[in-house]
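Mind having a look at this structure? Questions to follow.
A single protein chain has been omitted; all remaining protein chains appear in their positions.
Now for chain A:
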Amino acid sequence: MTINIPYDEAIRRYRPLAERALPCTADPGEDLLQRYHPDYIADRCIQLTVGANAGDPCHRQLADVLQSDSRIDEADLAASPEVETDVLVIGGGGAGCSAALEAARAGARVILATKLRLGDSNTVMAEGGIQASIEKDDTPQMHYDDTVKGASGQIDRTLAAQMVTDGPDVIRWLIQQGMQFDLDQYGDLLTRRAGGTSAPRVLYFRDYTGLEMMRVLREAVFNSDVEVWDYCPAVELLSDQSGHCAGAVLSSLKDYTYSLVKAKSVIVATGGIGRLHLNGFPTSNHFGAVGDGLVLAYRLGAKLRDLDTFQYHPTGLAHPHHLGGTLITEGVRSAGAYLLNAASERFIDELRPRDHVAAAIIRECAEGRGVDAGHGQSGVWLDTPSIELRSPGIMEQRFPKLLHLGIKSGIDPRQQPMLIYPTLHYQNGGVIINRQGASTVPGLYCVGEVCGGVHGRNRLMGNSLLEIISFGRRAGTTAAKRVHGAGMRQKKVSLEHLRAFRRELMLAKMPLTQQSPLLFPEYAKFEKDSDYDGLRRNTRVADDG
């Protein structure tokens, strides 16, 4: 077992310095990813055996969830009310809200259902900012080139091109909604450089850009005609006779009842899977990020992609233990903070793409140059005092959230480095979509982190906030248009697709012990003996019929 340097000893060795050179020995080497990135851990993947992606590699934990039985049966829907709408949006983060807003503005009746409250999402976790090529020396082409280069292959170039082209208009739209960005003394938008990019392109509002974005989107939704159903996770999609998506079954966490919402278009914007804690990693993700949308779409027959690749954000807090996994924005590294090992040496160019930086941190710890924080957790230093030394006051002005995190941790980041370790941050793969957010199942649109292809196998900082608005708006508009398409009169809906999926599960001899979507991580606590607690436990009720 590797022995790292104990925390107390390492912090004694640390000296704040404004400048530190990158040693020439810090060359990451070609096999850095293969040797240290969690995506390359042997046996982490299995082949899916059922569904549209049968035969494709998939992370084991995700495969378990995708190849599970449904939580519900038709009999559970007895006497459940049915509601009709034009567009149903599932998910109350940035992607869901922008989709709902645009669909409603296009004249559709819209219901937005969210598992918890509107805005309880990973959008609010996004700290660093949003990329858009608005500077005079920058172009969408450069943004595209950076995105493709950083993607480590497997990117859907059409989607990436669409996203970067939408960039400037997305910023305009957000400002029209009322979103604030940091400005210079002339009132121009400030930008900074993200890891793996060729130009300063990240717009930001302090270090809580996503929170500010969510603030305005939430207000906009509440002030629109969108009907918001909070505490209503979707537990299954509905299909029509052609197998197209025709609505969803929502489960109310308030009274534990089901509702059938029939919709002509459904937009799934449920985010990623961080709370599955793949490979035992901590996560920066929101409580509800357990892959619901992937499960629902997959069961209906939607094709997914790149289910074996996830982003581990280099700088998740590693100490104190109870805040493990909490995100520290890449903006800190953009502003010049170094990464140091226990010997206070830099070991990688901090602005390389995230997958390389994360792998380098893991390497340092694996090879005994990390800091041992106890509880089996090790990490390296994020040298925050260095930027404060160079630009006194920068922390207070630009990273108030980090300062606040410091207060919670009992560490003043202006004086002391923060101990960090990669944290499970983002699902690179997901549902295959086209430029309008349409999945391979007619009537089903997917936007945001639940989708794959936009970022390939590695996402650049600031591209996720851009993606959710770019494709969210597109899907909203397209889903609303579909409502008026030919043959769109309300059809008969059912759970027929479940039958087909269950048949596949049985024929593949899959164990039918687990049910999905999970809705919440297994450690979620509910009132004992509440109906919902019973549902959550994922135990199959004995069939006594």
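The working rule: a residue touches a chain if its C-beta (ideal position, glycine included) is under 8 Å from a C-beta of that chain, and two chains touch if they have at least 3 such contacts; residues count from 1.
Following the convention adopted for this analysis, contacts and distances are computed from a predicted model.
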Quiz item: Looking at UniProt, which of "Branched-chain amino acid ABC transporter permease", "Cytochrome C biogenesis protein", "NADH-quinone oxidoreductase subunit F" or "ATP synthase gamma chain" names the chain we cannot see?
Solution: "NADH-quinone oxidoreductase subunit F"
Quiz item: Which of A:S80, A:T165 or A:T440 sits in contact with the chain that's absent?
Solution: A:S80
Quiz item: Contacts of chain A with the missing chain: which residues?
Solution: 69, 73-82, 260, 492, 494, 499, 502-503, 505-507, 512, 543, 545
